[in-house]
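Handing you this structure, nothing more for now.
Not every chain is included here, but those present sit where they belong.
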Amino acid sequence: MALKTKAEYIESLQALKPIAYMFGKRVENVVDNPRIRSGIEATAATYEVAEMPQYRDLIVTTSPLINEPVNRFTLPPSSIEDLVARVKVNRGLGRYVGTCHQRCTGLDCLSALSIVTYDVDKRYGTSYYDRFTEFLKHVQRNDIAANAGVTDVKGDRSLAPHDQPDKDMYLRIVEKKEDGIVVRGAKVHQTGSLSCHEIIVIPTRALGKGDEDYAVSFAIPADVKGLIHVIGRSTLDMRELEGCDMGNTLYSKYCPTLIFDDVFIPWERVFLCGEVEFAGDLVSRFSAFHRQSHGGCKSGKIDCMIGASMTMMDYNGTSTAGHHKQKIIDMIHRAETLYGCCLAASYEGRRQPSGTYFIDTVLANASKLHEGKELAEAIRLMVDISGGFVADLPSDRDFENPEVGKLLKKYMKGVDSVPVENRVKMYRLIEKMALESADTISDIHGGGSPEAHRVTIFRETDIESKKRAAKRLAGIDK
Amino acid sequence: MALKTKAEYIESLQALKPIAYMFGKRVENVVDNPRIRSGIEATAATYEVAEMPQYRDLIVTTSPLINEPVNRFTLPPSSIEDLVARVKVNRGLGRYVGTCHQRCTGLDCLSALSIVTYDVDKRYGTSYYDRFTEFLKHVQRNDIAANAGVTDVKGDRSLAPHDQPDKDMYLRIVEKKEDGIVVRGAKVHQTGSLSCHEIIVIPTRALGKGDEDYAVSFAIPADVKGLIHVIGRSTLDMRELEGCDMGNTLYSKYCPTLIFDDVFIPWERVFLCGEVEFAGDLVSRFSAFHRQSHGGCKSGKIDCMIGASMTMMDYNGTSTAGHHKQKIIDMIHRAETLYGCCLAASYEGRRQPSGTYFIDTVLANASKLHEGKELAEAIRLMVDISGGFVADLPSDRDFENPEVGKLLKKYMKGVDSVPVENRVKMYRLIEKMALESADTISDIHGGGSPEAHRVTIFRETDIESKKRAAKRLAGIDK
């Protein structure tokens, strides 16, 4: 059966035994750890909405590969409609969870591999595409949540992988065996790596001669031997652990560092192994898809921010302030710009040789460039509208304190008709959306840094035809 | 035959005898006046490209109404494909002419009328839609270029039309006769009114009780009795008249003020007459379509600006300057943002009761808002890259002068391999694209002012659902 319920998803995670550390201690039961659980819940939402009538049509479709209904997060796009659905599903989910649902990177990896493994095979007569297809069937049949292992630690960024003093600064093959390969390295910012069943690894950059050991792609369960998840610190990470002042009462995000301490990968899960010239293509395909994913989910997050801001205007008694309304329009404009450019990137997509559809990369990167600059501005506008309590609202525990709680409830009241609890809750949500680091930093660095988006836009634009157009008008022959 | 050649189009204009004034004098032959002709040539390009193999498929389609091939500029969109084609045709033409081709407003009016006349008839049992359809057949069968008369002079903007001291500040019906109506008023910024065969008039704003005489829409030939075209001054208008320093050697733009000095309109050309509550809908449909048109043509104009900037880098010897390349990327980003949002607005369009397709207005206005701010920035970047000669390059006539021409040619040389003439020509083109007022001011005010776009975005956005999404996450019940 290709679709898991939310309960089945949680249960399936409980069956895994990953090695995880947080704040210097081993985490034995990741699913029940409140910090990690809030992230798992966000991914669980991708299963939950597939059961909800109002979302089901958008998120469930039939896979041509296994001829069964599947969750779209397991389906490389095989039509324009699929590309467009990616954006709409992500916007809906971004809005539903108000943070990162953490399931897009896996699909973005699957989509990139479904194009590039085919092209590698064409060039070299290898059989990566068949291997990948078998893995994809597994993913679809079991409604697998997958995580993309892309970003290497990189060491000294001025040096190529094979020129690093420590050769493990980019994940690499350290041994080839009869039944598989052994890899070593680390992948960082692994959003939701403990919310997933499988980790899919691809290179983080274009590679050249000498980098053959780094040209490696594979998939492996999240609890494979030798794989260590170290959950990094985020700005608000103690809130879930303390169980108070959470803001987003349902969902959160976490981003482990993944250490591959000599992990064995069987050949049937290896999708690239030494073909250096395809590393760049693989990561750029992934990145393009991932930038498109962001255009959806981040516009959905701005939707929440707009809703929170306008609710706060209701609560503060500032609903009629003209300058606030102007700021709301500025926020809507930003959401729709991300969304519009990503939709256009999807509608203008094209079929690739393997049958997978690929987006227009210039338009997708145009969207991401806006995200990298304008999400910060949308947040600033939300904070401007909402007021200074985003900085320093007393704790839920202060409100519960018998000595000061009552005074705080008296003084934190806004408009008379609104319960003070609601105003406090909305401020907390705004704090979360404005200042939770794991999610807000991805506005800038998710899917590559802004400079990567810029370089892509330039590279993919046909400059010569524009020069010709200008010369014709100027009356210049050549 | 539904398609005119460029030659037939010019010939057909020569048959008209409009009353036109420029710089205080009557212009007897508008087609041969070099100032006006450069604008006519831009509209002529919409006929010319329909004959060119590389554009024909994009611009020529079959009208379901007359079942013949027509130029898309005569076809209200009847499918998503048609909506998308509008954007692509406009981008192609914007790039081809490097300024305004002046034929979009007519189509935008036809498109708006094809929706609203149907709705009026539904409400009132009138027969505007049939009249309009007959007119549309005429337009299609004769490949008519039409001009939209929208913007009234408005008098005191704090007063409604019927409250103005001078009742003619908005165009109005001054007499109703058996065979038609008589109208009085003025429409301004009438881009290309002398490049067109027909003028289509609609109200400029929403109207209310007491404004019945202002709720009027009709079509009338550009040389009808009582209609006066006064060609306004633009910044570079003497260049075409002098025949030197033109910059864009092929095309230009002009924007007359149109005075309706008691013009008679026969009933079969009247499409709205007193139904005040539809005035707002008519102008907002027109504006939405027109903002979408801009997203195409203005991204095409930025294409030319990018081409001109990079050519100038080649000519100046600055091709390798990293900061210039960053500015080019900023320009591309702006072009693709306009284009992406408008494409998305088109793909997300919906069928209206009359069968015409209408765009997503939020996305179309998102594009126009960017235009209103970012075209100015794109121009600034082009000027920054190109250098100070945009301000004060000596005249072509100085270059031809026997005493100083040779010296100027010596000193205006850039990179050795580039003829000095080419560098001079490209600077002139850049001056034209940066500082010609008729076109650049439309970046801001074309299709309504930026505030109109903002108000539209707010009005068309579902704020309540965003509030609900935020409240759910904050844990607020209602």
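Going in written order, the chains are labelled A and B, and every chain counts its residues from 1.
Everything that follows uses one rule, which is that a residue touches a chain if its C-beta (ideal position, glycine included) is under 8 Å from a C-beta of that chain, and two chains touch if they have at least 3 such contacts.
Because the structure is a prediction, the values reported are computed rather than measured.
Oligomeric state of the entire complex in this file, given as copies of the one sequence with 2 shown: 4.
In this text, only the chains that are shown with their structure count from here on.
Inter-chain spacing, taken between the CA centroids of chain A and chain B, is 41 Å.
The touching residues of chain B, when paired with chain A in their complex, are 84, 95-98, 247-251, 303-308, 310-311, 314, 325-326, 328-329, 332-333, 336-337, 339-345, 347-348, 362-363, 366-367, 369-370, 422, 425-426, 428-429, 454, 457-458, 461, 463, 465-476.
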